[in-house]
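Inspection log for the structure reproduced underneath, given as structure tokens.
Left out: one protein chain. Kept in place: all the others.
Naming follows writing order (A, B and C), and every chain is counted from residue 1.
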Amino acid sequence: MRANVLRFPLPNPGDVGALAASITAGEIDPRQIVAVIGKTPGNGLVNDYTRGYLTQTLSLLIAEHTGETPEAVRARIPFVFSGGVEGVLSPHFTVFTVDARAEVASGGKALAIGVAFTPRLAPGDIGRQRQIDLTAEAVRLAMERAEIDDPADVHFVQIKGPAFSTDAIAAAQGALLSDNAGRLMALGRAASAFGVAKAVGEVPEGAAVEANVLSDFSVYSGIASCSGGVEVDCNEVIVVGMSAAWSGPLAIARATMDDAIDIAGVHRALAGLGMAAAPQLPEAGAKRLRAGFIKCEASRSGRVRGAAHTMLTDGDIDQQRHIRGAVGGLVAGVLGDTALFVSGGAEHQGPDGGGIVTLIAERAR
Amino acid sequence: MRANVLRFPLPNPGDVGALAASITAGEIDPRQIVAVIGKTPGNGLVNDYTRGYLTQTLSLLIAEHTGETPEAVRARIPFVFSGGVEGVLSPHFTVFTVDARAEVASGGKALAIGVAFTPRLAPGDIGRQRQIDLTAEAVRLAMERAEIDDPADVHFVQIKGPAFSTDAIAAAQGALLSDNAGRLMALGRAASAFGVAKAVGEVPEGAAVEANVLSDFSVYSGIASCSGGVEVDCNEVIVVGMSAAWSGPLAIARATMDDAIDIAGVHRALAGLGMAAAPQLPEAGAKRLRAGFIKCEASRSGRVRGAAHTMLTDGDIDQQRHIRGAVGGLVAGVLGDTALFVSGGAEHQGPDGGGIVTLIAERAR
Amino acid sequence: MRANVLRFPLPNPGDVGALAASITAGEIDPRQIVAVIGKTPGNGLVNDYTRGYLTQTLSLLIAEHTGETPEAVRARIPFVFSGGVEGVLSPHFTVFTVDARAEVASGGKALAIGVAFTPRLAPGDIGRQRQIDLTAEAVRLAMERAEIDDPADVHFVQIKGPAFSTDAIAAAQGALLSDNAGRLMALGRAASAFGVAKAVGEVPEGAAVEANVLSDFSVYSGIASCSGGVEVDCNEVIVVGMSAAWSGPLAIARATMDDAIDIAGVHRALAGLGMAAAPQLPEAGAKRLRAGFIKCEASRSGRVRGAAHTMLTDGDIDQQRHIRGAVGGLVAGVLGDTALFVSGGAEHQGPDGGGIVTLIAERAR
Partner (left out) sequence: MRANVLRFPLPNPGDVGALAASITAGEIDPRQIVAVIGKTPGNGLVNDYTRGYLTQTLSLLIAEHTGETPEAVRARIPFVFSGGVEGVLSPHFTVFTVDARAEVASGGKALAIGVAFTPRLAPGDIGRQRQIDLTAEAVRLAMERAEIDDPADVHFVQIKGPAFSTDAIAAAQGALLSDNAGRLMALGRAASAFGVAKAVGEVPEGAAVEANVLSDFSVYSGIASCSGGVEVDCNEVIVVGMSAAWSGPLAIARATMDDAIDIAGVHRALAGLGMAAAPQLPEAGAKRLRAGFIKCEASRSGRVRGAAHTMLTDGDIDQQRHIRGAVGGLVAGVLGDTALFVSGGAEHQGPDGGGIVTLIAERAR
């Protein structure tokens, strides 16, 4: 098997012309598309409809070319879109393809991808042990499909889980961990991260439990990237790692950021790919870069290295929009690239107040 | 003369307790305060009242300790506050003091400061040749007061000019370059930057003219930092540079950023002070840092290195808030410091779509 | 011919299940749909993608039921969506159908509908005489199709015209009346309103000219309702009025609001339908109400009856969002109904600083 990873610009969520052109030109076989991860120009919060819009647009395009129904496309391909391209960030989407006929090269491990879906999750499941456990099962299934045996070879697990409108929450009330739509979204991200940590054994036995959700922030995954949206109704799971069962020139590496200005974390992720920025990734390196996935959050303490930040009490701009803009600017500066998937809401995804940087690139020859 | 530069945290615009403690402890003589530049937790736009609030709070504090009236304090000391601490940025204010009795050291040039005020500017003056010329005169007067002879020794000119409410604009209508409050603010920043460029000869004779204001962006100052606010009614000018007439351990350096992700610009500014970040300024260097002033703006082309940004068409977050957050995150990552004066609206202040980084630090011994 | 007007709730722009159910139940023949006007949950500004999303969703639904392609549906049916359901307003869409086989009742005039499209409008046409004249022609064509002879029988002309992204504006630069996306949108609404006024002779010969666009606000239409969006590329025109060529129980009436708190305007529109609110439309009347279309704007003077408002200088909430919320609350209170099409940006649509209220209801029997 051989994986490919291609980024496309997104002028608006109804315009996927760049991918259409690539399909028409024969560069991408739409039947080989196994996942799409993208950054849309919404606010990234509960009322962000750009995610659903792009999902609809892409499933129509792919269905048109494969002969599937759009529903079948959506059932087969996880579309994980995160809203919010604050500051210098650029709307885009990254297409993951798998060529199952490709022979395995003899050169060791190559980029490997697997996807899986949990059963449907109701509002009452969000943030609970059930979400943790079902997610862990889905991660293990996706690893199996990706033929990744060693959990240490999993470098990135992207999850998109359900969020709920006020109406859906009101209809379900009584059984929920929170009746606040935004809080429920955070609980879902947190439980999903615990599911990842449990699946790959990142945390001690018994730590990835409901009681620790949004409570013990020393328990975290270093590879989970979790988002939520009203446009999905289960946890969609994309596992990316390295496996000897795969061929191709791509590799993946990641590093945690200890806090929101830990620029060294970005350099550590680059080093994992044999790349270096001094202070910016030179053009040759930038051309090898296929995608960057960053999770980050406004520190709950209200401080970054002792100095107060205002993100948690700003009534005009949500904390997620603040932190995406800031960390996006920092990482874009190091990479010389603004088409990055920078996502807020990093509860239990990387160290508290910090985050995770994951990069996919062509190996140097 | 000997200048000092001290930063204080600002829990809220009514709380200048950190400075009060410093005065009480005898660390600062309030009669020696010649300028204050700060970053307040507002939106930085026309309806940002945190600037006026802090001005009132500080003038009361200083008046209480010097025996002046608050009005006399405000007439003597430029208070230049810029709202907007998006992302990781931290509200703070930087106090500039001058000890006129200090002897001149024999070791060459040291940090020098001078201030001046233009006559009152009416709404009809904003963006016009009159604002350019009066600003240039004030810059020259401030240079003279700072005993800086060589324009090449001026590294930073901070200006705060008047902004106008809808009411004030309506009352003045007819003579104005724009009846849009935000646009008028931009015109004022642009003309002020031209005034600086003209005073120090940064641009060719005849380039710093009204016809080029918000029109020819190849004409810019590399040292001007201009803000506006309804709380002032003239251009308040603070000139900072190096002069052999001054003593003390402080130095200033600056560099332009070619675009919003030109991280090398930050490194160039550090190099001007004999400092280096690899990738972050180490703790010893960070302790020497006294202040950082950054101007930046969302590129008018709608693109950063070819990739689209969304800052200019976001109806929910103003472009200035976007760019401050992004560039603030980048510079904070390099400096390991979040109490930075990052200000949007860099029209003719640095290259188009880019900006300026200015740093003040203790020289290494 | 016989027109029908039906409102449907919109849980999100991807969910038009209520209309689907109505089609499936045989209550609506999708081939009879001639126009859809709706209110989506976006910000209503340039970067509002909820309009395009709903357009895509509805054209797919209708195409599925009529056997047309989605493109053919969009070419045939004007989809006029305005973002922004601030305050109590409820997302919804109103479907206009025409049964061409229906016999003409003998009881006089009934609700009549006609649609037309201008040729494609380029960025350089926006706000210009060409947009005015092409719009006037399209209005006359739609009147003809609606068999409305007397201009006094036209009570509502809804127009959706093109808006442009920063990219599109940058590509077109030089020929444009403004390079500011929001300003260009306003110019387009204004010129469209002039086109309506010209077509029905509401203003003196020679008044509906480019020179008066966004300049002479004494020139206005009392029946135009104009919006813009990046999802259309010409002016889509929907004319609604009364005509003896039509049958059915529906009628339309309208009144201008002199300012944003002119509650009497709402009562005048009700009176035109033989209805009264005391102080709220009683339930029986509310059931007869089929749709309400309101245009409004923040007064350019910065004042409402002498008291200052803050809408024009708020850096956090756009003026259109402010005024929609306020006028929406007022009209909803009188009508006892929140599923109203309340749209900002009423340049030359109703008196300056005021607006227009248009109501469609079943006649009392």
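By definition in this document, a residue touches a chain if its C-beta (ideal position, glycine included) is under 8 Å from a C-beta of that chain, and two chains touch if they have at least 3 such contacts.
This one's a predicted model, so the numbers in the text were calculated from it and none came from an experiment.
**Q** Touching the left-out chain: which of A:3, A:16 or A:45?
**A** A:45
**Q** Who touches the missing chain here, C:14, C:52 or C:91?
**A** C:91
**Q** Hey, which of C:21, C:75, C:245 or C:264 is the one touching the hidden chain?
**A** Selected residue, touching the omitted chain: C:264.
**Q** Given that one chain is not shown, which residue among B:4, B:50 or B:82 touches it?
**A** Considering all chains, including the one not shown, the answer is B:50.
**Q** Could you tell me which of A:167, A:205 or A:283 touches the chain that is not displayed?
**A** Of the candidates A:167, A:205 or A:283, A:167 is in touch with the missing chain.
**Q** Please identify, in ascending order, the residues of chain C that touch the omitted chain?
**A** 9, 11, 41, 43, 85-92, 260-264, 266-267, 277, 279-280, 304-305, 307-311, 316-317, 321-323, 325-330, 332-334, 336-339
**Q** Where does chain B touch the missing chain, residue by residue?
**A** So the residues of chain B touching the unseen chain are 11-14, 41-42, 47, 49-50, 52-53, 56-57, 60, 165, 167, 230-231, 316.
**Q** Which parts of chain A face the unshown chain closely enough to count as touching?
**A** Within chain A, the residues touching the omitted chain are 43-48, 165-167, 169-170, 181-182, 301-303, 308, 310, 312-316, 318.
The rule is simple: only the chains that are shown with their structure count from here on.
**Q** When chain A meets its copy chain B, do both sides use mostly the same residue numbers (more than half shared) or mostly different ones?
**A** At the contact between chain A and chain B, which are copies of one sequence, the residues are largely the same (over half shared).
**Q** CA centre of chain B versus CA centre of chain C: separation in Å?
**A** The computed centroid separation for chain B versus chain C comes out at 46 Å.
**Q** Measuring centre to centre with CA averages, how many angstrom lie between chain A and chain B?
**A** The mean C-alpha positions of chain A and chain B differ by 39 Å.
**Q** Name the residues of chain B that each touch 2 or more other chains.
**A** 43, 308, 310, 316
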